[in-house]
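Here the complex is missing a single protein chain, while all its other protein chains stay put.
The block that comes next holds chain A.
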Amino acid sequence: MSSFTLGHFSQVCSQLLNHYYGEIVGQVGSYLLRRGNRMLNDIPTATGLSIREVKKALAVMIQHNLVKFQASERNNNVAEYTMIHHNVYCLIRYPKYLYMIKRIYGTSEEILLEILLNLGQASASNVIFHSANRLNEANVLSPSALHQSFQRLAQDNFIIRCPKLAENATLLKVPTLEIEEKEKFAVPNVEIEPIARMLKEKATQLGGHCDSEIIWRVNHERFDIELRNVILVNAAARRVDTTAGELYHLILKLWRESSNPDSPVTTPVSYNVIKDAVRKNDSSPILLEHFDHYLRVLYEDSAGLIDRAGDAGGGQFNLDYSKVFENLACASLDSIVLERFGSKALRLFRLTRIQKFMEQDQMQNVAMIPAKEAKMFTYKLLEHNFLQIKELKKGTSNFAPVKSFILYHVELPQVVRTTLEASYKGLFNAMVRQMHDLTENQRLLEKHAMLESMLERLKGDGVPDEEIAELSDTMPPAEKSLVEKIHLMSDNLTLGQTQADETILILESYLKFKSKEL
């Protein structure tokens, strides 16, 4: 069970499981990540846990959409369990999800989502009930408003219905789950009355309710699309200006509504439709006035943010994900080369990438870098696998050794995969470091936490200030500042992990769309 047998991605996943769900789930999860499909009986022998613990761990993971099961191929009566890698990785993105929902909608939707993330899978009523409970401390919203928020989330596909038992499921030992396309986002009728009643009674659990069979979960793919869109809009805003970013945001929305989420190219949207959307959206006056120009500047830009696909309806515009993510991935790689090796190396890297195949002499002439430096940077890039070599032999000779051309080129998918692995490693390192810092100073942190809670309680009880001050002095200021420093370090590391995740998203998207286009 040592980590050296797991790839970097799986290491990250197992670290996440350990962190959020505890060690037992972590162990079971690591085993499944390593071994793929496994039947229930294999797991206790390999992990050394009891079968009860394993069953519980699996149940927790299935509830949280991290594990799926299906009938084994060899034996139809036994189920095999598999990890859903992407969902485990998305655990790190939960804070981003909440922030996005809050930004797009508001607090009530954010609470709904938080409850749903905590519960894993739940029925609509349950979610509404618990959210109302949470919000009731401020006595703000009624369940019907929450119901509407829930519907809004479903309409925009942020939450999705879980597959239900198939019709012949009871006949099989291993049940199959399925769901129809049109039912995926359909919100059932929810009875508000029982919920309101339970809330008044300050119940902690909602009892039986009418829609308990219809279960919902978070739709990770939709959130990925949203995260990607944020990156694209930022790129557009950098390329032109912020108003262009606004326009691009609207166009992305139109594309999303009309296209199949799995296709690498969106369906074209016509000029008139875009113009209507801009008008309806109450955008800035500059955008309305120069709408034509903004559109034109965006689709003539070399980054491929918008492609012009035809002339019907005043002009058809679509987006080729593979092209635009190739440009974004290249921008990421450029930035990494720049920070690691310097601007001269960047010039050589971009030159080789744009011109496809180059000889050493050509490179140093076109890049106008002195010969010695050019050679040094070329070999450094080669060493770190940013450049690849192709040898072509000149002439044929059976006797003398044949001179050969040595050409440098950049094989983009390979370089992206290498960088992606390095990014996973970086993310893992940040997590390990954070864990290490917190466990090392655990005693100190616990003491501080206890002291803080005691102080809070006493303040609530109305104890005079001098006593409180005396109590807080039991902890010397040096220790207090150390605790603060540790918290700051931990925050920095969390931010660092979020940053690493952003690069990982771009590189993963590039590889995903590249494989789709082929």
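Odds and ends about this structure:
Please note the rule applied: a residue touches a chain if its C-beta (ideal position, glycine included) is under 8 Å from a C-beta of that chain, and two chains touch if they have at least 3 such contacts; residues count from 1.
Just so we're on the same page, contacts and distances are computed from a predicted model.
Within the choices "Peptidase S26 domain-containing protein", "creatine kinase", "Replication protein A 14 kDa subunit B-like" or "DNA-directed RNA polymerase III subunit RPC6", the name that UniProt assigns to the complex's undisplayed chain is "DNA-directed RNA polymerase III subunit RPC6". Of A:I43, A:I369 or A:L387, it is A:I369 that touches the chain left out of the display. When the missing chain is restored to the complex, the residue among A:I251, A:L333, A:V415 or A:V483 that touches it is A:L333. Touching the chain that is not shown, out of A:M100, A:L227, A:V240 or A:L445: A:V240 (per the contact rule at the top). Across the interface with the omitted chain, chain A contributes residues 3-4, 231, 234-235, 238-241, 243-244, 286, 289-290, 293-294, 296-297, 302-303, 327-328, 331-336, 339-340, 343, 346-347, 350-351, 354, 366-371, 422-423, 425-427, 429-430, 432-433, 436, 489, 492-493, 496-497, 499-504, 506.
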